[in-house]
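Everything on this sheet refers to the single structure shown next.
One chain of protein is taken out of this complex; the other chains stay put.
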Amino acid sequence: MKFGILVNEGPYTHQASDSAYEFAKAAIEKGHEIFRVFFYHDGVNNGTSLAVPPQDDRHIPNQWSELAKDHSVDLVLCVAAAQRRGMLDEDEAKRNGKTSHNVAEGFRISGLGQLIEAGIQADRMVVFGD
Amino acid sequence: MAMLHTVNKSPFEKNSLESCLRLAKAGSAVLLTEDGVVGAMKGTKHSKDVADAMANISFYVLGPDLKARGLSENNVAEGIKVVDYSGFVDLAAEHESVQAWL
Partner (left out) sequence: MDDGDQIVKKFMYMNRKTPYGTIYALESLEVVLIAAAFDQDVSLVFADDGVYQLMKDQSTEEIGMKNFSPTYSALGDYDIKKIYIEKESLDERGLSLDDLQDLKYEDEDDDWAEKDSIHLVSRDELAEVIDQQDVVFSF
């Protein structure tokens, strides 16, 4: 079965991203496909390449990056939400005249249409938020 | 199979569980996760609402979230089934759609 996942909250403050990650891992282990994980609202902050959590804590952005690498999961940050919150990839940074960019490996920035498409294509959409 | 409703808020904090219970149709399922696991415990102010709803809704609670909060499965109200993340995935797959009461 194909799952779509929506993550509405950023890392650490809320459990939403951790819950979504555990769900995605369990689904993949059971042989399901994760069609896409879409990050919206503060959820876009899960895609930062600049997080430096304490050594003894989980590294949430890295966990997602590894999941994307190991299982080719499509991780999409909403562009409108990302721009508001200072999450830019190289292209977006250039276009907006910024000198740095901060999107972690495995994440890409795209439009809200990707969320609707996930809703259409996936057999089930599961939402994690506050 | 009908809809799977997920509730991740304590009923002591927000009305998510209450709203879910009033709008979930008979035959659907409710999974309590994150702080929502508090709603699964025996002997709370909210236990009766859950027990009443159990007449036509099936209840599940996410074990890993219980354990994280030091809540024992033994204190989960009768009739509520404890599942792990694998069980969460199964519930999502078995039901026609999933609604999160955020």
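So that you can tell them apart, the chains are marked A and B in the order they are listed, and the count of residues begins at 1 in each.
Basically, a residue touches a chain if its C-beta (ideal position, glycine included) is under 8 Å from a C-beta of that chain, and two chains touch if they have at least 3 such contacts.
Please read all numbers here as calculations on a predicted model, not as lab measurements.
Among A:23, A:40 or A:64, only A:40 touches the chain left out of the display.
Per the touch definition above, the residue from A:5, A:68, A:104 or A:125 contacting the chain not shown is A:125.
Of the residues in chain A, those that touch the hidden partner chain are 6, 8, 40-41, 80-81, 111-113, 115-117, 119-121, 125, 127, 129. Annotation for chain B: contacts to the undisplayed chain at residues 2-3, 15, 19, 22-25, 28, 96-102.
To be clear about the criterion, only the chains that are shown with their structure count from here on.
Between chain A and chain B, the centres computed from C-alpha atoms are 26 Å apart. Of all residues in chain B, only 6, 8, 33-35, 64, 84-86, 88-90, 92-93, 95, 97-100, 102 touch chain A in the complex they form. Interface of chain A with chain B (complex): residues 1, 3, 8, 15-16, 19, 22-23, 25-27, 29-30, 32, 123-130.
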